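Complex shown without one protein chain; remaining protein chains in place.
The block that comes next holds chain A.
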Amino acid sequence: MAHKKIFLDYKRCIGCKACEVACEMTHGEARIKVFEFPDLFTVPFNCRHCEKAPCLNVCPTGALFRDEDGAVAFDPLKCIGCLMCAVACPFGVPKLDEENKIMDKCDLCADRRAEGLLPACVSACPTEALKYGEIDEILWEREGKVVANLKSAAEKGEGEPALLL
């Protein structure tokens, strides 16, 4: 079964950082970060909860585990702060909580999911640049849109350019 994840549609992002603030208000520290580039291009970036998560593979204590929704979640009591996950993660996601000397990372808002709510960053995102769903669902929606746009362009007549999202 495909797991639900947060998908990033950077094209819709306007860099307002609502996701960062929402995450910070929920977890005390923002686990998602919006990167800004000089050409007004902005990318919100969070843990990908990889299908073959290197962080999970290298964790010597089993502090990192995959929960029932497929998120790479985290048990702080088992963490020894060895930083192996931080080294293994190709995106530099797990961060050291300096005070407690243990790691901190996105758990897809486990508490909110338990209540049937969306992760905080997704709930807030005013542009819907962040989407929570299954990969197939998201891709089908995209494909559907491309097809609909091509169809409407064809209906409007020749020479009318199609809108590729």
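Heads up, the rule we're going with is that a residue touches a chain if its C-beta (ideal position, glycine included) is under 8 Å from a C-beta of that chain, and two chains touch if they have at least 3 such contacts; residues count from 1.
In this text, contacts and distances are computed from a predicted model.
Visitor: According to UniProt, what is the chain that's been left out of this complex called? Choose from "Formate dehydrogenase subunit alpha", "4Fe-4S ferredoxin", "Peptidase" or "NAD(P)H-quinone oxidoreductase subunit 1, chloroplastic".
Guide: In UniProt, the chain excluded from the picture bears the name "Formate dehydrogenase subunit alpha".
Visitor: Considering the complete complex, identify which of A:M25, A:V87, A:L139 or A:A154 is in touch with the unshown chain.
Guide: Once the missing chain is taken into account, the touching residue is A:M25.
Visitor: Among the options A:K11, A:K101 or A:K151, which residue touches the chain absent from this view?
Guide: Only one of A:K11, A:K101 or A:K151 touches the chain omitted from view, namely A:K11.
Visitor: Under the stated touch rule, tell me which residues of chain A contact the chain that is not displayed.
Guide: 11-12, 14-18, 20-22, 24-26, 38, 40-41, 117-118, 123-129, 145, 149, 163, 165
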